[in-house]
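A protein chain is absent from this complex, but the other protein chains hold their places.
Right, chain A next:
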Amino acid sequence: MRVPTYAATTTVISQIADLSSRQNELQDQVSSGQRVKLPGDDPAAVGRLLTLEAEKRRVGQFERNSDIALELTQATYSHLSAMKDLNVRAGELALLGTGTLGAEAAKAYAAEVDQLIEQAVRTGNGRLRDDYLFAGTAVKTEPIAVTRDASGKITASTYAGNTDKRAIALTEQSTLDVGSTGPTNTAIADFINSLVTLRDALTNGDRTALDTSIAGLEASEDVIVEAIGTTGAAEMRIEVGRKQLGTRSDEIERLVSAEADADLPSTIVKLSQATTAYEAALASASRILNMSILDYLR
């Protein structure tokens, strides 16, 4: 086939342009580490990648939700533990009250119970990030409403929150009830009322009322202990779920990497091949294009 001069030149230019484009494409893959960037690079892979990326973002949100749930659960746990300690101390004081007490001693115990009442109210109205912990979903309402007498002593408490549960999604399919439940919250108000009864019984030396308060304290303790157990279990579930989310995130990352990342060794080898071909094309073109019959005519 005849190879006219112009065609030889355009063929060389076209070949060099193709090789240059290939080099550029491979260099971009090597430098970015990515095989796929735009939808047109590999449409099917991009479709899968977008789904995986969305899932990864959702998993990230669930991890953050788990953190929120854990924070809330831990705060609830610590407040309930504090409440239990108050209950234990109140139980001890009640037990002492059942013995023979002098008036001064009874008054001193009553004063301590009064402090326990104040502490229990503060704990029952405990907050996390400005939200009340023991109010159900009425997190902006002070859950333990108290009545005080003229001297400022608490005479009664009522639960002012609601019985709804706070639920946080930990995965697409599962949500976890976090914080305390309505019965627990009500039991806290009851516990405070039992403390009030105890204080008044100690003050007045009323044995019947003392027995009533002891029964109330025991009932409250049962509820609080059960709530502590439930909260601890929830905490463990959150931590296990958090680990699973981490594993899922790693797995998604592995799948994304398999779809999107360039295989560096083979890409570098291909780049090297393209560079060699480019250099060879330039060298051979410069020789061929420089040569003509004119070089041999006088």
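Please note the rule applied: a residue touches a chain if its C-beta (ideal position, glycine included) is under 8 Å from a C-beta of that chain, and two chains touch if they have at least 3 such contacts; residues count from 1.
Please note the rule applied: contacts and distances are computed from a predicted model.
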Listed names "Cytochrome bc1 complex Rieske iron-sulfur subunit", "Flagellar hook-associated protein 1", "Chemotaxis protein CheW" or "Inner-membrane translocator", matching UniProt entry of the absent chain: "Flagellar hook-associated protein 1"
Residue among A:D131, A:D177 or A:D211 that touches the chain left out of view: A:D131
Identified contact with the non-displayed chain, of A:A103, A:A150 or A:L297: A:L297
Among A:L93, A:I117, A:V139 or A:I188, the residue in touch with the chain that has been omitted: A:V139
Chain not shown: contacting residue from A:I16, A:L49, A:A106 or A:A277: A:L49
For chain A, the residues touching the chain missing from this view: 1-7, 9-11, 14, 32-34, 36-44, 46-51, 53-54, 56-65, 68-69, 129-131, 135-141, 162, 164, 166-169, 172, 249, 256-257, 260-261, 292-294, 297
